[in-house]
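A single protein chain has been omitted; all remaining protein chains appear in their positions.
Here is subunit A:
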Amino acid sequence: MSQGDLLHVVTEDDISDARRRFGHGIVWASAALLAVVAIAQYMQMSGARDFGFQTWRPTLYAYILWAVCLCWSKVLIHGEHGKRTLFVLPAALFVVSLTVFPLLFGIVIAFSNWNLASPLGRQFNGLDNVRQMWADPFYWNALRNMVWYTLAILVEYVIAFGLALLLNAEIKARKFFRVAFLLPLMLSPVAVSWMVGKSMLEIRFGPIAKLARWLGWENPSFFGSPEVARFTIMVLDAWTFIPFMMIMILAGLQAIPKDLTEAARVDGAGPWKAFWEIVFPLMLPVSVTAILIRIIFKLKLADIVINLTAGGPGGATDTVTSFIFREYRDRSNVGYGTLLAMVYLVIIILFMTILMKLAERFAAPRT
C-alpha cells in the first residue's frame, strides 16, 4: 500500500480544548459504564450479589453505547481526520465484536466440558477434549472426506472451463444459456437436497434412477455404498457451484484481447495448440482466484450433507461442519464441538496460507 492518502484534502481544524476534553470524556465515561455493568453482571452470575438481571442484555447495550461514543469521539477529537476514520471504524468494530470476541470465548469453551442440557454448567477440563479428539475416528474420517471433497474441485474446474469456452463461442441465445447455467447457484441447498437428492434420486420413481436403470445399472442406489454416496454428494455440490467458477472463467475469457487469438490462428496454430499456448496461460490468474474462492466455499460444505445423508453411510459423506453439527444436536456437547471447530480453523488457516503462497508464485506473470 502506498504511503499517504490517495485523496488529498486540505482541512483547517481548530478544535477547542473543551471539545477535545468532551470527546475523551464520553469515551471513558461510557467505558466505565460498560465495566461497571459487566462487573455487576459477573458478580450476579457468580452468585455474589443479586442485581435482578435476567440476561446479559444490559452489558450488550452498554457495549453498543461505548461503540457509538467511540465513533463520535473520533470526530470530536480529530475533526476532519476523525470523519475519515468514521468510514472504516463502524465496520471494524462490528467485525471485531462479532468474530474476535466470540473466538476468544470459543477458546475458553474449547477446553471445557460443557453440556448445555446438564445443570452443571461449564467445567474446565484441560486437555481432555484434545485427547478425545485424538482418539475420535469419526473426526479424522470427516477431515479425510474434506480432502476428497476439495480434490473434486479440480474436476469441477475442468467442467466449468469447458462450459465457459462453450459460452464464449460464437453462439446464438447466449443470454438464455448464461441465465440457465447460472440458476443452480441461486437455489437453496436445502431445497436442492430434497428435490434433487431425495426426490429425483429416489430409487423407485426418481427420474435419475430410471435413467440409470435404462443405462444398464441394475439396482441404482445413490447412497448405498460409501464411495457412491460420497460421489453423489460431490456431484450435487458441484452442480450448485459450477456456475460460480464458470462465470469467473467466462469473464476472464472475455477479457482476452481478440487480436491475440486471431494472431495465433494466422500463424497457423490449431485451436488445440492455441488454447494451450495462449488462452490457458492467460487464464491462470483468474483460474487460481476462482479455485481459491471455490475451496473456501467447499470447506464450509454442510447443508446438503446434513439434509441428505446425515453423514452416512458410516460417516462416508461426513464433512467437518456436518459432523460437529450432529455432535451438538445429538449430545449438546458444546465444549467438545467447539474444540473440533477450533482445530479445523487452525488447519484451514495453515492450509489456505500455504495455498495462497503457492498460488502467488504459480500465478505470477512469467516473462
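In the analysis below, contacts are C-beta pairs under 8 Å (C-beta built on N, C-alpha and C of every residue); 3 or more make two chains touch, one makes a residue touch a chain; residues count from 1.
In this section, contacts and distances are computed from a predicted model.
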Record-based protein name (UniProt) of the chain missing from this complex, from "Cytochrome c oxidase subunit IIa family protein", "Maltose/maltodextrin transport system permease protein MalG", "Ion-translocating oxidoreductase complex subunit C" or "histidine kinase": "Maltose/maltodextrin transport system permease protein MalG"
Residue in contact with the excluded chain [from A:Thr99, A:Ser118 or A:Ser225]: A:Thr99
Identified contact with the non-displayed chain, of A:Ile26, A:Val68, A:Val130 or A:Val190: A:Val190
Touch criterion as defined above, residue of A:Lys300, A:Arg331 or A:Lys357 at the omitted chain: A:Lys300
Which residue of A:Val27, A:Ile233, A:Val286 or A:Ala359 touches the chain not shown here: A:Val286
Touching residue (missing chain; options A:Ala35, A:Ile171 or A:Leu260): A:Ile171
On subunit A, residues whose C-beta touches the chain left out of the figure: 1-9, 54-57, 60, 80, 83-88, 90-92, 94-95, 98-99, 102-103, 105-106, 109, 114, 116, 162-163, 166-167, 169-171, 175-192, 194-196, 198-200, 204-207, 210, 239, 243-244, 247-248, 251-252, 255, 262, 265-266, 268, 270-271, 285-286, 289-290, 296, 299-300, 302-303, 306-307, 320-321, 324-325, 328, 334, 337-338, 341-342, 344-345, 348-349, 352
